[in-house]
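One protein chain omitted, others in place.
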Amino acid sequence: MIELHGIRKVFNAGNPSEFTAINGANLQIAENQITVLKGPSGSGKTTLLSIVGCMSRPTAGRVHLNGREITSLPERFLTDIRRKTFGFIFQQPNLIKGISVLENVMLPAYPLGEKRSQLRIKALAGLDELNIGNKSHSNVEWLSGGEAQRASIVRALINNPSIIIADEPTAHLDSKLSYRFMEIIEKFKAEGKTVIITSHDPLVYDAAIVDRVITMRDGQIEV
Amino acid sequence: MNSWIEKQRYIIDFTLSSLLRRKVKNIGLLVLYTLIVFILASMMFFTHSIKREAALILKGAPEVVVQKIVAGRHDLMPIEYLDTIKKIRGVATAAPRLWGYYYDNLVKANYTLLVPPTQTTTTNISRTTVVENEPNSQSVDLTKPLYEVNGTKLESGTIIIGNGVARLRQIAKGDYMPFLSFDGNVMNLKVVDTLSAQSELVSSDLLLITEEDFRKLFGIDKQFVTDMTVVVNNPSEMPTVAAKIKKRLPQARPIIRDEILRTYESIFNWRGGMMIVIFSAAVLAFVIFAWDKASGLSAGERREIGILKAVGWETSDVIQMKFWEGAIISLTAFFSGVILAYIHVFFMGSPVFEPALKGWSALYPNFSLTPFVNIEQLTTLFFLTVLPYTVATIVPIWRAATIDPDSAMRFTGD
Partner (left out) sequence: MVLHPTVIANLLAAYIASFMLVYAAFYGAQILKYWNIQSGEELQLILERKTYLISTLLGYTFGLQLLSLFLYIFTADSLTPLFVGAMCAAGTLNVSHFGYSVLVLKILNFILAGLWLVLNYADNQGYDYPLIKKKYLLLAIIAPFIVIETLLESAYFLGMRADVITSCCGSLFSSENAAGLGSEIASLPALPMLWTFYGVMFCTLATGLYFYIKGKGGYCYAVLSLVMFIIALVSVVSFISLYIYELPTHHCPFCIIMEDYHYIGYLLYLLLFGAVVSGIGVGILLPFRQVDSLKFMLTGFIGKLALSSVLLYLAFTALVSYQIVFSNLIM
């Protein structure tokens, strides 16, 4: 359960370039549901998502995660919560070039200092599940768009998070791959995970598996 | 604890692979860094071992030398002084020396001319025959002089020359060497031997000559000698003896060996320090370069750090990564620089600094230094190179590490 109360996010406060990305958002996101944030670009979806995902702190307002107030936590605690609770899938696969798919997938687990052999098994199992196990040792440059995204999904799952956050996941995928992506999302839900997606792709927000669609405009949530 | 070690291993692995991914940028930095370490290390190794060499050789020098000073200048010394000195309590022996410089117009170099010391154990030597003409190789061994003669006897009309002189004049055993004496006559002296290479630092420009020839060459009367050496029974009494000499012979200037050592030490330290001051500009330039490299992150690197932070790396994890990066670069550069300098100074004879550090004479000694490196030198070197680099990169590292994690969400193009 994630609750947002009166969230405001201001960039460049005090400067002439000051602008308010989110202005007074209140929101509750239920567990084990698929929630889609919809709205035109610049409406503050991504900013809200980054606040929900503990990536940045709101200028004002409170965020509660499972009843715990996390707004004023120091970065190192926020990061710790983030890497254990959230898995991120970005618009771009955001894989690091020059190293293998396997290493990319294992990256989020490095700071936790897990045993290497166990981590490897986990990563390989994840890759196999999304049918890219045979690519585990190739460099990411050699992956197709769909493979790269699946690799980034495996990476998001490596620390077994309970909440998956996806920012415009289908923006760079064709319809076939987008449907494939939604199938994967459906599987997450079946496993009991919470999913939060931002998208302006009807293929996503009109999908049958989506439980709730929230529309945003000009930094505010439309009721 | 285990997970901490495992974490560091992961981070180091990742750092290594990301260093290798940016070979060109890092090799440039590494080469420059190594060069800086190399130059400073060569300089330090060189001055340090030459200092040591000098100290080792000076250990064989007389404990006290007494000169006569007239009008603030070193002057010839009447032989009578010898008795006064010998009578001072605490003096074991005292002996006169004859030496001087000769400027060779042909090769534009100064030689040091020295009459080898003689056996002075016999006490019945009268005042006028104090300096015997018979050089004795035995006495050379006994008093452990600055140079070594290979047992050749020096007779009137012959000389023994140092290696530097031999090289410069391109002469060897058996050749004749012309000298212009004080009254304008030419003296042809035969070279009977060259000095051993062991002590070339001091004997390079040395010429051994008989007393007779020496006096003839410079026109010095039998009443005078250049200076006197004194051996003291108890080394701790040296300052007292020196003070007594000064008191009884107000015109004399006693010089204690330790003071020569101290002066040498000081001069070489000064030269080494001076070189570092000169090279500090280079170090500074390097530090600015390192600062620039560390703060001017490429778009690719910013993106990478953004991704790392987005997927769950914390600021301090990134700082740790950058710390290891700096440590790997610094240690690689430091050790390669030190090893290259070692080879340069001790195996190749430091062609780069020789003229600057050894001396001003035209007769460069040509000798190989004994390898000598200690922890103090390495620590100093570490402080002079690694420390500035590390400090210059702290703030850029911190800047890079505090990139917003949500920046990864805003990457749209590839």
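Read from first to last, the chains carry the letters A and B; within each, the first residue is number 1.
As a working rule, a contact is a pair of C-beta atoms (placed from the backbone, for glycine too) under 8 Å apart; a residue touches a chain by one contact, two chains touch by 3 or more.
Small disclaimer: the values here were computed from a predicted structure and weren't measured.
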Which residue of B:Pro62, B:Pro117, B:Pro388 or B:Pro405 touches the chain not shown here: B:Pro388
Touching residue (missing chain; options B:Ser17, B:Ser316 or B:Ser336): B:Ser316
Touch criterion as defined above, residue of A:Gly39, A:Pro58 or A:Gly87 at the omitted chain: A:Pro58
Contact footprint on chain B, counting only the chain that is left out: 43-44, 47, 55, 64, 67, 72, 238-240, 242-243, 246, 253-256, 258-263, 265-266, 269-270, 272-274, 276-277, 315-316, 319, 374-376, 379-380, 382-384, 387-388, 390-391, 394-395, 397-398, 401-402
Residues of chain A in contact with the chain not shown: 10, 12-13, 57-61, 71-77
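By our rule, only the chains that are shown with their structure count from here on.
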Cα-centroid distance, chain A relative to chain B, in whole angstrom: 65
Footprint of chain B on chain A - complex, ascending: 46-47, 49-50, 55-56, 75-76, 79-80, 82-83, 88, 90-92, 94-99, 103, 107-108, 110-116, 155-156, 159, 167
Contact footprint of chain A on chain B as seen in their complex: 2-7, 9-11, 14, 17-18, 21, 300, 304, 307-308, 310-317, 404-406, 408-412, 414
